[in-house]
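The other protein chains are all here in position, but one chain of the complex has been omitted.
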Amino acid sequence: MIAFDPETVRALANILVETGLTEIEVENKEGSIRVVRAPPTVMAPTVVASMPVIAAPVAVAHPATAAQAAAEPPSENVVNSPMVGIVYLSAEPGSAPFVTVGQSVVVGQTLLLIEAMKTFNQIKAPRAGTVTRILIAAGAPVEYGEPLLILE
Amino acid sequence: MIAFDPETVRALANILVETGLTEIEVENKEGSIRVVRAPPTVMAPTVVASMPVIAAPVAVAHPATAAQAAAEPPSENVVNSPMVGIVYLSAEPGSAPFVTVGQSVVVGQTLLLIEAMKTFNQIKAPRAGTVTRILIAAGAPVEYGEPLLILE
Amino acid sequence: MLFQKILIANRGEIALRIQRACRELGIPTVAVHSTADATAMHVRLADESVCIGPPAARDSYLNMAAILSAATITGADAVHPGYGFLSENASFAEMVEAHGLTFIGPSSAHIRMMGDKIAAKTAMASLGVPLVPGSPGAVADLDEARAVSARIQYPVLIKAAAGGGGRGMRVAGSEDKLEEAWSQARTEARAAFGNDAVYIEKYLDRPRHIEMQVLADSHGGVVHFGERDCSLQRRHQKVLEEAGSPALDAAARDALGETVTAALMKLGYRNAGTLEFLYQDGQFAFIEMNTRLQVEHPVTEMVCGVDLVREQIRIAAGQRLGYTQADVSFVGHAIECRINAEDPVTFVPDPGRVTAFHAPGGLGVRVDSALYAGYVVPPYYDSLIAKLIVHAPTRAEAIARMRRSLAEFAVLGIKTTLPLHQRIIEDPSFQAGDYTIHWLEHFMAAQAAE
Partner (left out) sequence: MLFQKILIANRGEIALRIQRACRELGIPTVAVHSTADATAMHVRLADESVCIGPPAARDSYLNMAAILSAATITGADAVHPGYGFLSENASFAEMVEAHGLTFIGPSSAHIRMMGDKIAAKTAMASLGVPLVPGSPGAVADLDEARAVSARIQYPVLIKAAAGGGGRGMRVAGSEDKLEEAWSQARTEARAAFGNDAVYIEKYLDRPRHIEMQVLADSHGGVVHFGERDCSLQRRHQKVLEEAGSPALDAAARDALGETVTAALMKLGYRNAGTLEFLYQDGQFAFIEMNTRLQVEHPVTEMVCGVDLVREQIRIAAGQRLGYTQADVSFVGHAIECRINAEDPVTFVPDPGRVTAFHAPGGLGVRVDSALYAGYVVPPYYDSLIAKLIVHAPTRAEAIARMRRSLAEFAVLGIKTTLPLHQRIIEDPSFQAGDYTIHWLEHFMAAQAAE
């Protein structure tokens, strides 16, 4: 547990805004406080800003899921779609899914199918691990690179 | 509890703005203070950059002189042109100039003439002082706000 | 070379517009600017620039002495006044000519004549241009009022001869309302102006604003370039303009064009000019003449394939038009949206730094704007920051093109009226071309009520 003094932080924040600074760091024997404000004029917002705002891109297929996955820190655990297509979680309608959450899988084990061009492509486990999350629903369309599931 | 001196932070911030720096860090036995301001030049290049580069503006009348004057730090000593016109340093061709470098002048003393619309306008000393530099040549055209001479 | 050097006595998009025409003609330019406009696009793109004063327009862009001095010190031999500022100032035109320079516009006499709105109407009536129907002067009594009203047809407007500000003014919708309106107007006129003389005009309750673009050379050549419909106005400020008008057909355009060109030929007018009319029930009524380039001139350029500023310069240099009315053709439809730095709902101006600027492109899209990313819109001048003009074979296609162009247009950092235009073009009445000069105020009131 790190103790800190909210009033000092607030005071620093006020000075930051008042002076137009973007960062203040204060350090002494007790410890240090650093307050930062994203500069209002950096290029990054300009980049975003210069895009026409009316016609925002509409991602197909689960923007929410993709956003959740994007928030997952250990991206090396994510299995991404290698192709565009439709997801099948079981070999045929009604049958048991290839994998379920909590299940351990071995390298090369089929995780799900993606149908593209009337062909069912087996998506196999790139490594052994445990399925901790399935990020797509059966029948959902997926883009290239879209997160499918998490294998830890 | 981290103690800090808001005035020191403000003072650093002022120096930062005044000097155009982007970061100052001060450290002593008591601790350290670091202030950062996102470089205003983040936008500045964009501004400059977004201008068509081929047709650069060509300032009329002494760009060099104006640039020199711009480099003079004490801008309050500069007497700027209150109008567009042609500069006359003496009352008539061949006669002595109104003022010369090194000369002391009193408030209201005529420094030079600017001809605009066939009218000769007396440019008078806004305060007493010594003429340390004359920035324009006789017969030269001047813009509004262009530095004429330095009066210290 | 038409001119050695042209001084552009204006700022913003129109200064840039004129600069572009000069550059295409190979004529060097001088930009004049206030201290607030030192980094403006019209300054940066000009061959030379002269700072003529502090931000306030009266000390810079309206400062005739400073502008003429700037012309003198730079060796300019012609001055283009743009629109607004000194463009319709007869004294300025005179001063320019007195300095031996060419004023790119009409004679000062014509500027002065058209600047006096009553003299302009009298002159135009004598030249055969229709005015609002009405009594030739004051109406003596109720019998004469009845006769006049029956002739010009109801509704009629009874106006105090000495009037102004809406006082001493009454509408009579039909003959049985005439007597009451007559007495009220006279009573109010007597009380307000100490004079109960009144006259009668046809009351136009749902007119369109239609104007006719004309060019005339100094050799008697006069040609019109058709009409613009500028009915979409807010507080007498035009917001969106079209060429041609959804309310006119080719025959109506030709007829008005003939009247107008004949009048200007008789008048001996020179350079660009626009006659503005109210139009209702198939009748045109002259309001005023603008003796200058207009903000909305691009829609005419798009449908006629003419460069009006280039023509102004050529005419000022004494060249002949080189074409006749038969050579002017009208192709497709054009719409202009005026983009202002204003809140799109409250219309409060919003000057400030433009953090991003990305103009729409592609087929049939034209942007006239002096904005750029990083530019700071100064608070001292007009809030017009861009004109988005589209051209397409039909009006429906032009509206579709405007829709997609508005969606592509990114101006960030300041509020703009882009969203207002997006709402206007989706309105079924607008799409049907069914609007009058009152339409936009009603539209905005309805939007506000939602």
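For clarity, chains are labelled A, B and C in written order, and residue numbers in each chain start from 1.
The rule we apply is simple: a contact is a pair of C-beta atoms (placed from the backbone, for glycine too) under 8 Å apart; a residue touches a chain by one contact, two chains touch by 3 or more.
All values reported here derive from a predicted model rather than from experimental measurement.
Novice: Can you work out which residue in C:128, C:318 or C:361 touches the chain that's missing from view?
Specialist: For the chain that is not drawn, the touching residue is C:361.
Novice: Of C:152, C:263 or C:373, which residue touches the hidden chain?
Specialist: If we include the chain that is not displayed, C:373 is the one touching it.
Novice: Taking the entire complex into account, which one of C:112, C:238, C:401 or C:415 touches the absent chain?
Specialist: Result: among the candidates, C:401 touches the missing chain.
Novice: Tell me where the left-out chain touches subunit C, residue by residue.
Specialist: 16-17, 20, 23-26, 45, 298, 301, 305, 307, 331-332, 356-359, 361-369, 372-373, 393, 397, 400-401, 403-404, 407-408
Novice: Just the residue numbers, please: which parts of subunit A touch the chain that's not shown?
Specialist: 43, 46-48, 50-52, 55-61, 83-86, 116-117, 141-146
Please note the rule applied: only the chains that are shown with their structure count from here on.
Novice: Just grab the chain with the largest centre-to-centre distance to subunit C, centres being mean Cα coordinates.
Specialist: Farthest from subunit C by mean C-alpha position: A.
Novice: Based only on mean CA positions, could you tell me how far subunit B sits from subunit C in angstrom?
Specialist: The computed centroid separation for subunit B versus subunit C comes out at 41 Å.
Novice: Where in subunit C do residues touch two or more of the other chains?
Specialist: Subunit C, residues with two or more chain partners: 355, 357, 373.
Novice: Of all residues in subunit B, which are in touch with two or more distinct other chains?
Specialist: Residues 43, 46 of subunit B each touch two or more of the other chains.
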